[in-house]
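I'd like to ask some things about the structure below.
Apart from one protein chain that is not included, each protein chain of the complex appears where it belongs.
Presenting chain A:
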Amino acid sequence: MGKLYARTTPPPDLNKNTEWFMYPGVWTIYILILFFAWIAVLSVAACSPGTAWTIVNLFHFGVTYHYFHWKKGTPFAEDQGVYNALTWWEQMDNGKQLTQNRKFVTVVPVILYLLASHTSNYQRPMLFLNSLAAFVLVVAKFPNMHKVRIFGINAGR
């Protein structure tokens, strides 16, 4: 019975925008949301599993790129704007690179890409879109891309 409870010590992360990611269950719920999104797409659109995975992959690309790598700052005003120039990905783990959380979130787009391209039999239009999504997401998460703004895109307020 004891295994049903998860134990956790809240870590001293001062940034309330990212500290929720260090609690137990975050990885599981991320994977479960993706899986149930695939099931929902299959039930609603009645397409082949490959197309469903492609749709999930592209939505995942859109949502995670926007929230992790485009939106800067935090959704509340109490921290007085100290993180206003950093995207969520750059705020994670206080800027420390290659932590477990970061490695996990980098692997997820790759796994999604493999699933989507395999189940759609590597067909031409979908393969290109999936590859683009995986490439952009993985490159955005490289340690060398920390605080880099290519051509000044997204460097403004």
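Quick notes
Going forward, a residue touches a chain if its C-beta (ideal position, glycine included) is under 8 Å from a C-beta of that chain, and two chains touch if they have at least 3 such contacts; residues count from 1.
Following the convention adopted for this analysis, contacts and distances are computed from a predicted model.
A single chain of the complex does not appear, and UniProt lists its protein name as "serine C-palmitoyltransferase", one of "Cytochrome b", "3-dehydrosphinganine reductase", "serine C-palmitoyltransferase" or "Gap junction protein". Listed residues A:T28, A:S43 or A:N144: the one in touch with the omitted chain is A:T28. Within the complete assembly, residues 4-12, 14, 16, 19-20, 23-26, 28-29, 32-33, 71-78, 81, 84, 157 of chain A touch the chain that is not shown.
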